[in-house]
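Every protein chain but one is kept in place in this view of the complex.
Then we have chain A:
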Amino acid sequence: MAVGEVMRMEIPSGGDMSVTSPELHVLAVDDSIVDRKVIERLLRISACKVTTVESGARALQYLGLDGDKGASGLKDLKVNLIVTDYSMPGLTGYDLLKKIKESSVFREIPVVIMSSENILPRIEQCLREGAEDFLLKPVKLADVKRIKELIMRNEAEDCKTLSHSNKRKLAEYIDDASSPSPSPSPSPSSSTHDDSSAKDFPSSKQMKSADEKFSSLL
């Protein structure tokens, strides 16, 4: 682009602004080379972009959370989901989960924990800390499909929330710009679709996951 050139957005002539669902980019963390190979294939076959790393430390490095300012160039692709093994040397999956939830930049990224051990207190601890879900190893295709659907559903809900608030803003703008005669107001429930209700989503997701998890264990 030359200096002074303005970028024009290409609007399809049909006027269709709907976005086809983009691919999820998943960061998979596991110290086992066998499990990394399997989870990578499971995710690829489920139409996800995958990056695998062998440790919690590497995961933080990839995200640029390890304090090394130079690492930020690596993450060209936005991460939509983190899937991590629980038992790893050094940083456990739980430690990684905590670090991600403590980060203002990354805390919204859903984290799923995998473990070969069905230890209820461990599961509870992870869900309490904000894990989206907990998968028992060995991981199967059905597990990955379920997780993907859950994440896509949540992302769609977030988009709907966003587009509602955008529509409201647009309507207000039109109101201000046009004559004083009132235009029909947007749906009365729009006041609930503001930022504060979006903050409620993570905890309600957690509670739902916890219930689902517990009912399947009983």
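Here is the rule we go by: contacts are C-beta pairs under 8 Å (C-beta built on N, C-alpha and C of every residue); 3 or more make two chains touch, one makes a residue touch a chain; residues count from 1.
One rule holds for everything that comes next: contacts and distances are computed from a predicted model.
Enquirer: Unshown chain, UniProt name, "DNA-directed RNA polymerase III subunit RPC9", "BHLH transcription factor", "Histidine-containing phosphotransfer protein" or "Scarecrow-like protein 26"?
Expert: "Histidine-containing phosphotransfer protein"
Enquirer: Identify the residues of chain A touching the omitted chain, counting contacts across the whole complex.
Expert: Within chain A, the residues that touch the unshown chain are 31-35, 37-38, 41-42, 45, 87, 116, 137-141.
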